[in-house]
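Let me begin by handing over the structure; questions about it come next.
With one protein chain removed, the remaining protein chains of the complex are shown where they sit.
Right after this comes chain A.
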């Protein structure tokens, strides 16, 4: 009898372990989705700017350029450790020159590396998961046209237990969702795509729980700055009373309605947004104004 209970207990532990193992496995895209897609590098440049890739993946001292060198190197201090953006230039050895479009899609849509490891959500795949496959194919084509850099990627500085990558599978189970965050009117749909799938505004402007999961119920209502200094503002119409024209001007020149200018990370965001077609900046403004 005792032996039987022990056997059942062991079986349960093994089954739970197996289930946990399976549930935390990194996911991948369906290869067939990308089979028929041809990347358009010119449109990929717009996806690149809308997704703000250069803000993190260029070196901290890099000069602004129309052909940015994505050598990586920016650091992101957080409660869980310091993350460092890797080299995503087309260098074969140090960058992602050897990647296929499927590798990029797995990274952006599932946070899965070509080696089958989970990425930390400092990389906002929690946003990019909503990106259209065609946009990812276009972005892939554009990234290939940028100059390679032989700068090696720097390791993250993350302590136990957050250094157990497999555990990120559990984090994803709890906090990673690929559905839209807000319902959108037809007019706000393009803006929703730009904000919720590419622009990753929510990664900073939405509060997080103790484990770093986004609090979707308080979408874009502001959050403490992870750097520890200052606060990232609430940008919903309940608090931010800027007009659509004010928002578009801010995204274009960086000027606030008081003609102060964007500072900090937002200066960087404005540099990216100012390169988008004005219709896209208007779409983002319309989306923000449509929020509760």
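The rule is short, and it goes like this: contacts are C-beta pairs under 8 Å (C-beta built on N, C-alpha and C of every residue); 3 or more make two chains touch, one makes a residue touch a chain; residues count from 1.
The rule is simple: contacts and distances are computed from a predicted model.
Engineer: So one subunit is absent here. Using its UniProt record, which name fits best from "Monovalent cation/H+ antiporter subunit D", "Glucans biosynthesis glucosyltransferase H", "ABC transporter permease subunit" or "Cytochrome c"?
Structural biologist: "Cytochrome c"
Engineer: Among A:141, A:248 or A:286, which one is in touch with the chain left out?
Structural biologist: Spelled out, the listed residue whose C-beta touches the missing chain is A:248.
Engineer: Considering the entire assembly, which residues of chain A contact the chain that has been omitted?
Structural biologist: 225, 229-231, 245-246, 248-249, 252-255, 258-264, 267-268, 270-271, 274
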